[in-house]
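Complex shown without one protein chain; remaining protein chains in place.
Chain lettering (A and B) follows the sequence in which the chains are written, and residue indices restart at 1 in each chain.
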Amino acid sequence: MATNTQSDGLADAVGVDMAEHASTPGMPQLDFSHWGNQIFWLVLALIAIYLILSRVALPRIGAVLAERSGTITNDLAAAEDLKAKAVEAEAAYNKALVDARAEAQNIVERAKAEIKADLDVAIAKADAEISAKAVESEKAIAEIRTSAMENVKIVAKDTAKEIVAALGGKADAKTINAAIDARLKG
Amino acid sequence: MATETHGAEEGGLVFHPMDQFIVEPFFGGTDVAWYTVTNATVWSFLAVLATFLLLVLGSSKRSVIPSRMQSVAELAYGFVYKMVEDICGKEGVKYFPYIMTLFMFIVCANFLGLLPASFTPTAHFAVTVVLAMAVFLTVTILGFVKNGAAFLGLFWVASAPLALRPVLAVIELISYFVRPVSHSIRLAGNVMAGHAVIKVFAGFAALTVVSPFAILGITAMYGLEVLVSFIQAYVFTILTCVYLKDALHPSH
Partner (left out) sequence: MEGELAHIGAGLAAIGSGAAAIGVGNVAGNFLAGALRNPSAAASQTATLFIGIAFAEALGIFAFLVALLLMFAV
């Protein structure tokens, strides 16, 4: 503990007025006359804090933290579920899309095939008609041709008869016909 | 604090860096009996009040999405809880309320002591020695109760060569008994040193020429003190955890 003389010495050495200070010790921490008082109140304060903490504060905060971590875990699990569901839905959507596409393809194919069949039938029919018509026309042309030939024969015979008659000959019809037939054939 | 004990000062440099630590009756009078309410008492109980406000009123809504106060309370809780769990393991969690008590008292007292004209209980050896001795005695008794004579294995370093073990045992024994000394003096010394240095800077402010530097110095020291206030509370708590771990698992 500081005594008066040493305090004065200190005061001289650092140029500090310590005259009034002499009664109190230099370091209040080492004034043991206060220790009992300080310890008594400190212990009371510590007990108060301990009771506050252990009875009220810590259980409450611990419960809140546990609740929060529970909530967070639950939310995470729920989010995980939702994510799985979303993935599932996407897969289903993709599958539906693929199916629909295949279906559309099928329909298109079928329609194409049907149309082609119809078309083929129609074409075949048209061809048949066309060929029938062509045959008929050919027949008609042939008839026309034969009849034309007949007419030519008749005209030629008549003309030949007339020419022979005009030339003063006495035309035998049979002979003339035979001659003309031979000429026409040749 | 307590400059009035010096009466009127003459001009010039006046340093009373330790006067802020003088214990005196809060409601007047001069003698301090064991039950007297002193400034130390008042500021200790303000620390209790601060703890109450932070941890009890802060968490009173119990909301899952915390308010600002509640998140600070949860931060303090999680900070100390994790420290205890990391260092002492699962068995240490039982002692979490005690360690939290120490931490909250020290941290609140330290920060309240940073207020101008306040008093810092943790700058007093009477306070820190009680805290450190409480830890020391608890740990020692707990060590013997939990482990019996096996607790002495703490001093017998089995991994060292046989010839060295007695020497190490003596060193370990000494370091074990120095623990409460360093534990208490570290806290009180750090807090006291910071406050005293601020007071010395404040004393320099009486000289007009250097007063800007003095104010700058006070500001810088104050910032450091804010840091030290927290770090010393942290260190005190973490060392308590380390000592507790020794009591729970004495094998090296």
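We take it that contacts are C-beta pairs under 8 Å (C-beta built on N, C-alpha and C of every residue); 3 or more make two chains touch, one makes a residue touch a chain.
All values reported here derive from a predicted model rather than from experimental measurement.
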{"item": "Which displayed chains the unshown chain touches", "value": "A, B"}
{"item": "Option touching the unshown chain, where B:S182, B:T219 or B:S251 are the choices", "value": "B:S182"}
{"item": "Residue touching the undisplayed chain, where the options are B:M18, B:V32, B:M104 or B:L154", "value": "B:M18"}
{"item": "Residue among B:T41, B:Q70, B:T140 or B:N190 touching the omitted chain", "value": "B:N190"}
{"item": "Chain not shown, touching residues in chain A", "value": "1-2, 5-6, 9-10, 12-14, 25-27, 30"}
{"item": "Hidden partner interface residues of chain B, rising order", "value": "18, 83, 86-87, 182, 185-186, 189-190, 192-193, 231, 234-235, 238-239, 242"}
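Methods note: only the chains that are shown with their structure count from here on.
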{"item": "Residues of chain B that touch chain A when the two form their complex", "value": "5-7, 9-10, 12-16, 18-19, 21-23, 32-38, 40-41, 44-45, 47-48, 51-52, 55-56, 59, 62-64, 66, 70, 73-74, 77-78, 96-98, 100-102, 104-105, 121, 123-127, 130-131, 188, 192"}
{"item": "Residue ranges of chain A touching chain B (in the complex, touch as defined)", "value": "14-17, 20-21, 24, 26-31, 33-43, 45-46, 48-50, 52-54, 56-58, 60-65, 67-68, 71"}
